[in-house]
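Of the protein chains in this complex, one is absent; all others appear in place.
On to chain A.
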């Protein structure tokens, strides 16, 4: 543990720390462009120069210099000031003065640091170098003349996303950043390079010229595109969320977000349900709230009522529906829209127990029927990290590129009963062995067979539980905590033939099985659910309501409202509350606070942020499984109604997955 002084302040830093980190520990700000704590050190921008004694009498790049005992570091000396001014001046030599038309304006490291550390004027009178723009696909817009060659984007593509397709070609003053042959970047994490780029060279294409950062209202939220529960910030202006950016949460998403998380938001202003509809003579026609409620009342359902929750629901909506059904005398709740019926008697047995951050430390991993890269991109990056630390990964399923080396065992669940020696050996040696069970495996009935492996593979050790299930739906764990599961899944609900069926944002249900029921769709998009419903009640999307979500590792998180729902649409719980009065079963809460109080009284864990921590107990299930597994996600970019309504996601799907060409001449 080296001890050193920074501007006279004594600090002690862990061995292996850099001088830059020591300066931060001492509370000193060090300007930087190329250094990023989550990427390897490049040391090529020279903005982080400091004076160090002992050492050569010249400024040194603090990001690449190991901190050593008895070093004296100066961050404010005349030498440092002059060095920073010099570096700034050099960086700006070839940087265009186009800040007024640059989307990075207002959140640009180059702007900020030149104000703080620059000299204020340039002595350069030659022509500036200019670089042609490069095509990088539907997410990333480029203005390569602005690039300062920090190589953060290159390092991100190689180290984090694992899809090496960005690089620096030519050299010296001709060096240019480009994607390979200017093809579209195919990584589903490509949007992160926009955040990483310290200047305006890489900006967001869908958000181009939409707003200035200071015009935006920033609301902390939780993403619902998958079950990871990415912590995000909704940036809105007026009634529209213009962009979604990740917030840092080391336990969940670090500081990344998938392209779907970031860019599905343009779907929030398209195909919205903003009025109630009632089906008359086979056609959905606009109606008032009273007419819609009356139509539901007319069904005289009594206690013959059921509710199916969609994938993106908050716990509050699910609780309100549950309370309404309870008041009517029913408990027919289900959230697994596609008919899955795995056992949920123990929540720990369907949870990502090692935790998302914890999987990074695993040393042997077996994936069972999961296309992790699409099902949970940010868990996939964690597994990639584990691989970099030396973990071995085996997988059962159809072969895919998961961005790290995988030993594919074959696509047969029967393998679970007779794992090859390579696997059992690796697991026997492992200190932190982990199993990752995908939705595909659950659907194919492998739950019992995977649980049966807990003992032989030694998945549970002191302080370690390596049995992990990856869910696809943001609403899943919350739904299970609230009892949205029948023993036989949807089949039980079909069997009960309810007179009244609530579809709570549920768009993936096979509605043909319910043609006798009055189907009430409560949700925000005119997708499959609304199209098949008899009554449509316009609800709020995830950006339009405060909500509680539980991610696949059982982490309870809270999201805020950024904007109001459009038109006549209302927050879902308020709709159900109003309806309950019409149906004569008035629910006992008049505000969200009261609802939350009632909900947490019933499920206390939902009231406390953080891991819910389910006690481990595995249900006894038949351990037989066989046959191939299919991956549930057919198109990463179009997994939910919001994404399907999004032009950006449609374009990503068409271009990146279906090979349609959109390449445009550089603007």
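The definition used in the following text is that a contact is a pair of C-beta atoms (placed from the backbone, for glycine too) under 8 Å apart; a residue touches a chain by one contact, two chains touch by 3 or more; residues count from 1.
Rule of thumb we're sticking to: contacts and distances are computed from a predicted model.
Engineer: There's a gap in the complex where one chain should be. From "MlaE family lipid ABC transporter permease subunit", "NADH dehydrogenase subunit E", "Electron transfer flavoprotein subunit beta" or "Ring-1,2-phenylacetyl-CoA epoxidase subunit PaaD", what does UniProt name that chain?
Structural biologist: The UniProt record for the chain left out of view names it "NADH dehydrogenase subunit E".
Engineer: Any idea which of A:165, A:316 or A:375 touches the chain not displayed?
Structural biologist: A:165
Engineer: Per the definition of touch given earlier, which of A:21, A:62 or A:178 contacts the omitted chain?
Structural biologist: The one listed residue touching the chain not shown is A:178.
Engineer: Looking at A:40, A:76, A:132 or A:288, which makes contact with the chain not pictured?
Structural biologist: A:132
Engineer: Can you list, in ascending order, the chain A residues touching the missing chain?
Structural biologist: 129-132, 134, 158, 164-171, 173-174, 176, 178-182, 666
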